[in-house]
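One chain of protein is taken out of this complex; the other chains stay put.
Our next item is chain A:
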Amino acid sequence: MEESRINILKSLQEVGFAVIELELYLDTHPDDMNALAAYNNLVTQQQNIMMNYERMYGPLRNNSTQSCYPWQWINDPWPWEIKY
């Protein structure tokens, strides 16, 4: 897989990880306004990177984005096949 694609994927994994971490934290600290602001900011970043990636390389989610012809979801690589 080309380096530029790996780099976007890695940045998505980075932001996605921060979102998960804050999501769990907010479950037990729902009144932490700073954490909530950070969460909202990161979720927006995640959406932007994901849209960008999907526009260039095809769908990451199989039921949330429109597909080019032919149906793109079946294309490889699958997550376990990618070399970092």
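Things to note:
Operating definition for what follows: a residue touches a chain if its C-beta (ideal position, glycine included) is under 8 Å from a C-beta of that chain, and two chains touch if they have at least 3 such contacts; residues count from 1.
Following the convention adopted for this analysis, contacts and distances are computed from a predicted model.
According to UniProt, the chain absent from the figure is "Manganese catalase family protein", selected among "Manganese catalase family protein", "Protein FixC", "Acetolactate synthase small subunit" or "Ferritin-like domain-containing protein". Of the residues in chain A, those that touch the hidden partner chain are 9-10, 12-13, 16-17, 20-21, 23-25, 27-30, 59-64, 73, 78-80, 82-84.
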